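So the structure is just underneath, and the comments pick up after that.
With one protein chain withheld, the remaining protein chains of the complex are depicted in position.
Chain lettering (A and B) follows the sequence in which the chains are written, and residue indices restart at 1 in each chain.
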Amino acid sequence: MLRYANPKKFLDLSGALLPWLWIAAIGLMGWGLYQALFTVPPDYQQGDSVRIMYVHVPSAWMASFIYGFMFIASVVGLVWKHPLADTAAKEAAPIGAAFTAVCLITGALWGKPTWGTYWIWDARLTSVLVLFFLYLGYMGVWAAIEERAKAAKAAAILCVVGVINIPIIRFSVEWWDTLHQGPSVVRFEDGKFAPSIDGSMLWPLLIVAVGCTLLFFALLFVRMRTDIAQRRIRTLMAQKAAS
Amino acid sequence: MTGGVQVTGEGLSCRRGDRLLFAGLSFSAPAGSLTAVTGPNGSGKTSLIRMIAGLLKPEAGTLRVSGAGAGDEAAADLLHYLGHHDALKSQMTARENLTFAARWFGVSGDPGMALERLGLKRQADLPVGYFSAGQRKRTALARCWMLGRPLWLLDEPTAALDADGRALVLDLIAAHAAAGGTVIAATHDPLGKDAAEIAVA
Partner (left out) sequence: MSAFLALIGRDLRLSFRIGGGPFLGLGFFLTVAGLLPLGIGAKLDLLGEVAAGFLWVAAALAALLSLDRLFQADAEDGTLDQLALGPLPLEAAVLAKSIAHWLTTGLPLTLAAPVLALMLNMPEQGYGALALSLLIGSPVFSLTGAIGAALTAGLRRGGLLLSLLVLPLFVPAVVFGAGAVSAAIGGFDTSAAFLFLGAFSMFALVLGPVAGAAALRIHLS
């Protein structure tokens, strides 16, 4: 009994969209990064090191965006039990974790020339670190539970609990930050180290961000298609073993 | 015991993981009846029992326990589920295990009398960890008997028991049915000549 539903519509749609997604993603990111590296003037305070911002900030946005995406997918999976929703959440997680890691690493690389230290326990970076652990925990739950339906539900619950908890964590760490403000700590607004963002600096940022979003969807579709194919293979093998 | 309990199922299907275990299963177990659920290992006997208990949702079909849906609170109050694992704590004595069950389910039962009924009078105050598999089974059945629910859902009630133990259990089950209770048991052993059968596979 090959009950396994073939999500044909998704496969057709994603297959048609993928080439365009790749082209647009790579094109936009390339253009944005080219501007970031060559066209944008160096910052009057930080010099050329501000260029890391064009990788750091979009990856920070993606880290949050993807978690929000996973949250919606988890809720859809829990409430409406759409099988693709669970797959979408599952396959989005490693991409989100990767963007978060990029954010942390570029943040550290940016920190060294700016504050003189690779890491600083401020509200923003600490929250991103906790978000990274959330991603890892989520992926861990999927990996640890063998039965797919159970893993999907457990991971979905974890994702929902995490989303409720993220603003609390942000708030608590910001509060802690203000408690421990010493005169030597550099203050910066909302994670962007430039005191104000000029238009010429903003556009490349947005271009890279949109490019990253398209890249996410491209990667997501590839991962989901791979997952669907893997499950089909497993079903076929199980059938073969039973016959 | 309050009025008898009837269990009816229609068009039930069960899926575990990717496998469809059974489909289109229908049955009726009226009050005072004994029903054996039979089938090879892995065919879904345990799953069906768990469905009636409300622990597992059927993929399709309806299941009713005396008018209430299986899984509702009203249904849960009418049944006792004795699963494959006996839900006994090895570090607690048989008596302590039963006392906890009485308090948890809000029933005023006498653990001592129940254990005696199942032939465990001398072992009542020993930790269950020292019991043999058969003794553990009988302790679990003593608990079931003590709680006095009308519907008994049993998974392999005679497994690990010797001939005497089996006779004791079959006797217990028959008495319960004769008094108006309903018994549905997944089993490889015949339950008695009056037992109806649900063949899962």
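The rule is short, and it goes like this: contacts are C-beta pairs under 8 Å (C-beta built on N, C-alpha and C of every residue); 3 or more make two chains touch, one makes a residue touch a chain.
Not measured: the values here are computed from a predicted model.
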- Note on the structure: Of B:57, B:121 or B:188, the residue that touches the missing chain is B:57
- Note on the structure: Out of A:34, A:118 or A:175, only one touches the absent chain, namely A:175
- Note on the structure: Per the whole complex, from A:24, A:98 or A:158 the residue touching the absent chain is A:158
- May I ask you to list the residues on subunit B that touch the chain which is not drawn? 50, 53-57, 73, 76-77, 79, 81, 83-89, 91-92, 96, 100-101, 103-106
- Note on the structure: For subunit A, residues touching the missing partner are 130, 133-134, 136-137, 140-141, 144-145, 150, 153-154, 157-158, 160-162, 164-166, 168-169, 171-173, 175-176, 179
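The rule is simple: only the chains that are shown with their structure count from here on.
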- How many Å are there between the centre of subunit A and the centre of subunit B, using C-alpha atoms for each centre? 49
- Query: Once bound in the complex, which stretches of subunit B touch subunit A?
  - Reply: 15, 17-18, 20
- Complex interface listing, subunit A residues touching subunit B: 1, 3-4, 147-149, 235, 238
